[in-house]
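Pasting a structure below so you can have a look.
With one protein chain removed, the remaining protein chains of the complex are shown where they sit.
After this line comes subunit A, so read on.
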Amino acid sequence: MVHLSSFLLKKYHGGYVVIRLALGGATNRPFYRIVAAYNKCSRDSKYIEQLGSYDPLPNIRNEKLVAFNYERIKYWIACGAHTTKPVAKLLGLAGFFPLHPMTITEAERRQKAALTEEVKMERQEQVEQKEAL
């Protein structure tokens, strides 16, 4: 249970704890911290606890590094914290949550788009061959 007595904001009704991404970094270089914070606080302001990090830009070895403190995430979810969509997607990819439906939908959309592009390319090639003849 979230202990109401430990709220730092006294005039805050119906608030809840959220596990979300807080943006940091520099221009054209985002970096997210996975953070347990109150719902109404601003995105980058003070949070209750940092639970991990997410680097959206791939490194030299083409890896996107994500860190999770699973023990504490379990604690906050047991206290009734909600997760936002990106955090839920990441946790689904990690195997901690079941896969998010939007991840699967996006993957399918990309596959479709890739197929249509292939078909387009083939058609273009055929047209060019016909013109060459």
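Just so we're on the same page, a contact is a pair of C-beta atoms (placed from the backbone, for glycine too) under 8 Å apart; a residue touches a chain by one contact, two chains touch by 3 or more; residues count from 1.
Everything that follows uses one rule, which is that contacts and distances are computed from a predicted model.
> UniProt names the one chain left off this complex as which of "28S ribosomal protein S22, mitochondrial-like", "glutathione transferase", "EF-hand domain-containing protein" or "GPI transamidase component PIG-T"?
Hidden chain identified via UniProt as "28S ribosomal protein S22, mitochondrial-like".
> Take the complete complex as the reference. Which residues in subunit A touch the chain that isn't displayed?
52, 58, 62-72, 90, 93-95, 99, 103-104, 106-108, 110-111, 114
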